[in-house]
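One chain of protein is taken out of this complex; the other chains stay put.
Up next is subunit A:
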Amino acid sequence: MLVAKNLYKSYKEVHALNNVSLSVQEGELYGLLGPNGAGKTTTINILTSLLKPNSGEILYHGKSLFENLNQCKKMIGVVPQEIALYEELSAIENLKFWGTLYGIKGKQLQQKTEELLSFLGLSDRKNHKIKTYSGGMKRRINITAALLHDPKIVFMDEPTVGIDPQSRNLIFEVIQELHSRGLTMIYTTHYMEEAERLCDRIGIIDEGKIVAEGSLENLKKASTIKEEIHVKFTNAPKEDLLNINNSFPNQVLVQENQLVLSTSQANTDLPKLIQLCTNANLPLEHLQVKNLSLESIFLELTGKSLRD
């Protein structure tokens, strides 16, 4: 469906993308995961034709994006991070406007908007101005606007940013439903749990490079880490936690009053950790050994937390 080869993009002396290659199969939900500034948005901007790479090639169904621009644009749907809608127009007016830009007209447009509004449970509010909608409803209309022209691939750029958990779950359900219908999607996020929950394959991007790619299972298999030890303290100074970090070869994620130790040998690392905590008079509140998560794989690969 989509093949991007050796994408390179620089802004003066900053290398935003450095030889990025990825491919997305038909019907696949591909997650692009990375911290802020990693190159996610630049990648999406290039793949959606908003930016031209300095070098590299992008093919949609074998057709070069920049050589067949309008043809390829019709295959693409984009759900931007912002609510890219006209607040003073109603939902139906917004959808008809965006649909018309893709050449959909008359009855076909009417039918398509009604169908999508019904799918997202917004039919009864279709004539209301967008500015009267809740955040979650706006997000749903934002998604609908990208689906009107029946795109072959949809780019979703952090579509759950700034919404309440209930609306987030509703959007997850929409994405899963679209996925089950066979729609190809590229989903960017910096939330591990979203990528874990939704994506078939994940590409981890950092400093303009894809550092790992594959299904969650494959990423776990490839990792040297097998388990995570989660420790919560009632009260622990950060310096003490950082000292514990220095005692292990693997990365330790240090947060306020807690740490997560990624390990390939929990049976030896767990007693060592407890001993260190006792020596440092750190009062333990909770301790748990968990299966490996994407967060730990990311930490292992990049040396930083996704929320850094």
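We take it that a residue touches a chain if its C-beta (ideal position, glycine included) is under 8 Å from a C-beta of that chain, and two chains touch if they have at least 3 such contacts; residues count from 1.
Keep this in mind: contacts and distances are computed from a predicted model.
Novice: Can you pick, from "ATP synthase epsilon chain", "ABC transmembrane type-2 domain-containing protein", "Copper resistance protein B" or "DNA-binding transcriptional regulator, PadR family", the UniProt protein name of the chain not displayed?
Specialist: "ABC transmembrane type-2 domain-containing protein"
Novice: So which of A:L101, A:A222 or A:L242 would be touching the chain we can't see?
Specialist: A:L101
Novice: Out of A:L2, A:V78, A:L116 or A:L273, which is the one that touches the chain we can't see?
Specialist: A:V78
Novice: Determine and list the subunit A residues touching the chain excluded from the picture.
Specialist: Per the touch rule, subunit A residues meeting the hidden chain are 45, 48-51, 69-70, 73-74, 76, 78, 80-89, 93, 97-98, 100-103, 129, 145.
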